[in-house]
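Every protein chain except one is present and positioned as in the full complex.
Per-chain residue numbering starts at 1, and chain names A and B are given in the order in which the chains are listed.
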Amino acid sequence: MSRFIPNRAEHFEKMFRAIGVEGISDLLQSIPLKYQLKEDLDLPDPVSELELQREFEGYAGRNTGADKICFLGAGAYDHFIPAAVDHVLLRSEFYTAYTPYQAEVSQGTLQAVFEYQSMIARLTGMEAANASMYDGASAAAEACLMAMRVTRKQRILIAGSLNPRWADVVRTYLKRDDFEINEIPFLEDGTLDLSIAAKLIEGGTAAILVQYPSYFGLIEDLQPIADLIHEHKGLLIVAADPVALPLLRSPGDAGADIVVGEGQSMGIPMSYGGPYIGFMAARKKLARKMPGRIIGRTSDRADQVGYVLTLQTREQHIRREKATSNICSNQALMALANTVYLSLMGESGFREVSNQCFQKSHYLHQKLLEIPGVSSVFTDTPFFREFAVSFPVSSLEIHDGLMEEGILAGLPIVELGEGVMLITVTEKRTKEEMDLYVKSVSEICRGGGR
Amino acid sequence: MKTIFEMSSPGRIGSSLPILDVPASASIPANLSRNGEVGLPEVTEGQVMRHFVNLSTMNYHVDKGMYPLGSCTMKYNPKHFENLARLPGLSGIHPLVPEDMAAGTLSIMYKLEEFFCEITGFEGASLQPAAGAQGEFCGLMLIKSYLESIGEKHRNEVLMPDSAHGTNPATSTLADCVIIGVKSNEFGEVDPDDLREKAGPNTAAFMLTNPNTLGLFESRIEELTSIVHEAGGLNYMDGANMNALLGVARPGDMGFDVCHLNLHKTFATPHGGGGPGAGPVACTAELAQFFPDPVVIQNEDGSYSLSKKQNSFGRLLAFYGNTGVLYKAFAYIRTLGAAGLREVTENALINANYLKARLEEYFDIPFNNGPCMHEFVLSGDRQAEKGVKTLDMAKRLLDYGFHAPTVYFPLIVHEAMMIEPTETEGLEDLDAFAEAMISISKEVEEKPYLVTDAPVNTPVLRLNEVQAVKELCIVEPPDEEEQ
Partner (left out) sequence: MSNIPEGLRYTDSHEWVKDLGNGEYMMGLTYYAQDQMGEIVMVEFPGLEELSTGDTIGSLEAVKTAEDFYAPFDGKIIRVNVDLEDEPALINEDPYEKGWLVVIATDDPSGFSNLKSAAAYSEFIGE
């Protein structure tokens, strides 16, 4: 019997007597005999804690990408995480609790998530936020569905500069014959072609979904996009990078109606893609239309302040087929990670993270452009933390060459050209690492070329 | 308790970064710059720890005591697995590294897919869905894609019993299907005659939780799944209750075509106060060809790659899935092995039946015609006649130091209390819980005010949910940030 099961033969004897059965086979009687397995499942033999530790260390060792100098981004980012974040996450009180259905014994989770919602609302410049979605991409998809419910229109325009993985998720969630998704192409400078958008928007559009900064790191003025969609009685959905928001005009300020985003950058390890967290914020008047759980403040019978799950009639367990979404479990522990991270970094610290990403990415960008033959893909458009450059050799050659220096160079984007690479610089990257990057690129470009 | 915002004082910091080592020469154009501060708190690391540790002490949790939430399978979460998922080689890897540089993770995922196929009796598994509800969506999308591929695109009806979890109808709506309810019979099982009547040329799928939400195995399962197949539809098993079947029976053998698993229930990954979970889907080979992008494949040389199925219906998350959760489920299966998994189910069944036997004298148990599986449903009808509702008894249990069962679900039982002890509770714990329930049933008779006033031994008293909706306050108002 495993170390997780406390009962032994003496207990079973007493329990079977109380139940009034002879043994376990009597408890399985409702399963037709033909479906009862006669043999054990074909699984590898069990291992002890020590053996499993060794086995996992073996797997971890084969992940050779984990200890490289990471200039890879495109939706997942290598940011610094203060140690205190994990100390809070490892409190049994938080991670072994369920969804806070019994509010009186869940005030810890409830207040923490209320604080999370508050921080998300402040970052995005909105008045309402929910308790989390699965990830940024699914949050964007849910935001599109929400906009369609609110406006009763069935067309979404998505920016061509949206992360292509996110666009795939949006298309999957909206895969219905009566829904229409159109893409707004981007101009040579990477900003959206609003003259085409103005044509696509005609005849009833629920929302425009734009990424801020874009997939290519570009910072685009949201105001004209907001004006365009509002003129046509639709909503502006902004997929925002939270790390950029301490520096950038908030989406709320620029006219967004719904703001979603990926919260992995705020205290969550990259962990090969998950668990991450999607955030969703909205105008107050749209709060009741949001999917997912929402925590609200109230008081108890003795007039003490307390927190509860609120606006539950939107949710699947009450509204069933008419719910605003099917989401049930969300990413609550990741919301806690975001909250602890933002508390630790604080107003000035988070701004400094943002500023260092901005300054360092510009340093590397500048240095790379000094190499003959290297050019910027989207000249003159401001960018944040990531940028696309075109090398005079293939981006795969750069990628493989830098790997020899232990550098993950970035993400080759062959759609934009054979030599194009999307490069990310977080606050963790040092001048030394960036200089090594530049030196290696110069050598490759000098040695190879086309 | 004070909020973190109320603890803020200008100039305090909780973390530090290296000094910027490049010139700060870039600037953001004024029209794109933020106006004013964000409004994040300014606190020290010590204050942060004290705040969140104090908050944590107001939570009930599995490491504190029994958590008999029916259909939620709140079992013990092994500590070692938390460490494993945090190994730097596993937690520190970017999802877009070249595949050979993530060989360790990919080999875990490939093996985990195989484990789930073996456990469910299916031929393919996708680990992408982030939670059970997304697994359901994935399952219905697989079914719809398959039906379309055989020229049956018009099928848009999803049949489900009236005892279904709320996610089932909500997911069906998301997948653009129409919900058709199927009645339960006097045994609390799906009525095959009603199913036969409702299955037809528009049936896309039949969604069934098995064992069902009353904790009963659908004993006529062969008949049910055959009815749907004969009508040209497919069978979806909601795997929320898979803790009752590990190593004992497999959905793939019973005529189901696809199921999801809740790793945060059955496979001991922690619930995290509401997530993250993981809701992998296992299915037949016919459906697996439509899996979401990406899946892990093994190459001829034994290495692993990510690949997109040619007929994939799309993508559910930006990246591979809730990998950090999947590591822990893998560790669980490696720790228990086949015999250990079967013991999980056997002990879950014994514990539930023992608890039912201890309580049946004191509470009504509808549909009590024999043993239950891993959970059972009481009705508080008898107590409601005395003016004490199930909600009151649930709150009173908190005073006794237990978490409450799932209440008011399934909808087909009045004043329902759905109790799932799980296999990780010992006889002493079960007895203590039974004593508490029995004691409450006596309080209902003798001193009902103790129950209707409950809870009184909790960090806060009963909270006003009407006020929460009417005076909606879901974020800290910004004007309170400056003190």
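Heads up, the rule we're going with is that a contact is a pair of C-beta atoms (placed from the backbone, for glycine too) under 8 Å apart; a residue touches a chain by one contact, two chains touch by 3 or more.
Keep in mind that what you see is a predicted model, and the values were worked out from it rather than measured.
Participant: What are the shown chains that the left-out chain touches?
Facilitator: A, B
Participant: If the hidden chain were put back, which of A:48, A:313 or A:379 would touch it?
Facilitator: The one listed residue touching the chain not shown is A:313.
Participant: Please output the residues of subunit B touching the missing chain, sorted low to high.
Facilitator: The list for subunit B reads 465-466, 468-470.
Participant: Contacts of subunit A with the missing chain: which residues?
Facilitator: Considering the whole complex, subunit A reaches the absent chain at 288, 312-313, 318-319, 322.
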